[in-house]
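Of the protein chains in this complex, all but one are displayed in their positions.
As written, the chains take the letters A and B, and residue 1 is the first residue of each chain.
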Amino acid sequence: MSGEETTEDVEEIDGVDDAETPSSVSHGQNVLHPTRENLLEVIGNLRTEGFAVCIDLTAVDYLENPKRDLPTTVKPERFEVVINLLSHTKRERIRLRVQIPEDEPTLPTLFDIYPGSEALEREVYDLFGIHFEGHPDMTRILMPEDWEGYPLRKDYAVGEIPVQFKEAPGS
Amino acid sequence: MSQETEISTPQDVEIETAERVYRRGEDSAILRLSESQVQSYRPEDDRRMVINMGPQHPSTHGVLRLSLEMEGETVLRSKPIIGYLHTGMEKTGEQLSFLQGPTNVTRMDYSSPLFSELAFSLATEKLLDLEIPERATWIRMLMCELNRMSSHLLFQATNGMDIGAVGAMIYGWREREEVLRLFEKITGLRMNHNYIRPGGVAADLPDGWRDDTLQILENLPDRLDDFDSLFTGQPIWHERLQGVGVINATECLALGITGPLLRSTGYAWDLRKDIPYLRYEEVDFDVLVGSYGDCFDRFAIRLNEIRESMRIVRQILEKMPEGDYRIQDKKVTPPPRVRIDESMEALIHHFKIFTEGFKVPAGEIYVAVESPRGELGCYMVSDGGPKPYRMHIRGPSFTNLQVLPHMLQDCLVADAVAVISTVDPIMGEVDR
Partner (left out) sequence: MPKLPMLGDTSNISENGLAGLDHNFLTGKIEDLVKWSRTRSMWPATFGLACCALEMMATGAAHYDLSRWGMEVFRASPRQADLMIVAGRVSQKMAPVLRQVYDQMMEPKWVISMGVCASSGGMFNNYALVQGVDQIVPVDVYAPGCPPGPETLMHAILQLHEKVENGEITRRRHEMGGGAGIMVEQRDGQTASKVIIGKRE
């Protein structure tokens, strides 16, 4: 359900020019779709509007689901970084979905606006390989430092070992 | 105590500076070196050294590793190094169907597993646009509040032991066993219950649940007063916890901290009151805030949140409605086991739901609940299939751990142990 009916509410909240940032509504939640270039500007505007907390920063790899629901003006790419912001004064959340192309997976860091995104961005780098420019410590956080590959990408195998049930040894 | 919304708005909080959390260089509290660099790092000043604490350490609350740059006994900079419990649960979540999802997410925050199950189930139900029966919602609330009690009791036990009161371990676990016994009666398991599933709950409350819950509510207040007399008024507790690990509200907001950590700074933000979910607007409870943002406030808030949860449970006991414990939508919930013998249709539905799984329409959603550690969120993307396309759990302990270097600055090593234990991280949800 990504109807465009209530985008006026979204505009009123954040005052961002709709021509630059398409917005949509997903199951009653407001979503903005900035580009990588105007991301910091949009976030700065949202911050002054009262979205003081960056709750979550994660990413999705749309390799196997390229035709997802997006506003028509947004060009879908392989990766999408999803940023969740929360405004305590308005008791509202807003979500930003930024498209990241596969051949150049970089994005400016949010550290200078929300220092709490430091660990979240490191996790996205570790699991997806999306590099955040200007991050103070862009290293792996969950996997060992010399691990190769980005586990949460869709082309990275789960790593299952085939299990064959056999009689317990010694029994 | 804030029930009126006026007090809880942020304008009333004195704006203190959060400048130190924005620092990047050597003046920051975070020792930003990679693990291999830390091995060979030699501070210029002879008196400083980098000490490694963990991951196998009795006081790090699980497998948390800390690099501490110390001068004598004082910690200057530090860095939490995590990943020692990384289980690939988000990848596993993409391999399991929506019905199996709660078994996976429940093992993330293993001290309060029902909250993770709740976040997952609420996200799935929102994507499905399902309306859950009243009784199921109230049962969920009951189980979550009981889980909050058992998690905070675990905190009392481990916190006490870290400070040195080994008896706290015994007392805290004794009360926790009562709650776990009730959980075993209701859900079948003491931990990692897989009880709250998309569509409702797994089974109805058994006979006699009211008496058992009332028994807990009768026994617990006296024992919590025991905790008060043993810990809260004690000079040792005051010396070790007051004024240690101080953080202010602005820093917490900049770092994305939620839960008792944020409330200890005086900022009253609790998702149950401010963005209510389930039926929290129909029960009466207070949001507890501290004044100083130190370890003692966090300890006291968690102790009193047990009392508030008991208050909520008492109200739930009175208000529990009759009805279904799960939605009767045949596409989502499996039929009762009794009917499988009788009806072919029921058998087919059961088979399809448990082998293939029910399909959830494409979309994406973010749902958050207030777990004992803070805001626990679930970001779910579905592509129309029977398994989540992407399932991300926003673990509160992951972001809360970022406050650790700032709190540990200029603390003694013994204080470091106290600070870590009052942050109360659960490494399962940090590393996932």
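Here is the rule we use: a residue touches a chain if its C-beta (ideal position, glycine included) is under 8 Å from a C-beta of that chain, and two chains touch if they have at least 3 such contacts.
All values reported here derive from a predicted model rather than from experimental measurement.
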Hidden-chain contact residue, picked from the options B:P43, B:G88 or B:G357: B:G88
Selected residue (touches chain absent from view) among B:T103, B:T232, B:N304 or B:Q409: B:T103
Sole residue of B:R174, B:R210, B:H238 or B:K331 that reaches the chain not shown, by the stated touch rule: B:R174
Missing-partner contacts on subunit B, residue numbers: 55-58, 62-63, 83-89, 91-92, 103-104, 107, 110-111, 154, 157, 169-170, 173-174, 176-177, 180-181, 184-185, 188, 190-192, 203-204, 206-208, 335-339, 427-428, 431
For subunit A, residues in touch with the removed chain: 143-144, 147, 151, 156-161, 163, 168-171
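Just so it is clear, only the chains that are shown with their structure count from here on.
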Mean-CA-position distance for subunit B and subunit A (Å): 23
Residues of subunit B defined as touching subunit A within the complex: 9-11, 21-22, 24, 28, 30, 32, 34-36, 82-83, 86, 88, 90-92, 95, 126-127, 129, 253-258, 269, 274-275, 362-366, 368, 375, 377, 379, 381, 383, 389-390, 392, 394, 398-399, 401-402, 431-432
Contacting residues of subunit A [partner subunit B, same complex]: 1-2, 26-27, 29, 52-56, 58, 60-61, 64-65, 68-69, 82, 84, 88-89, 91, 93, 95, 111-112, 114-120, 123, 127, 136-137, 139-145, 151-152, 158-159
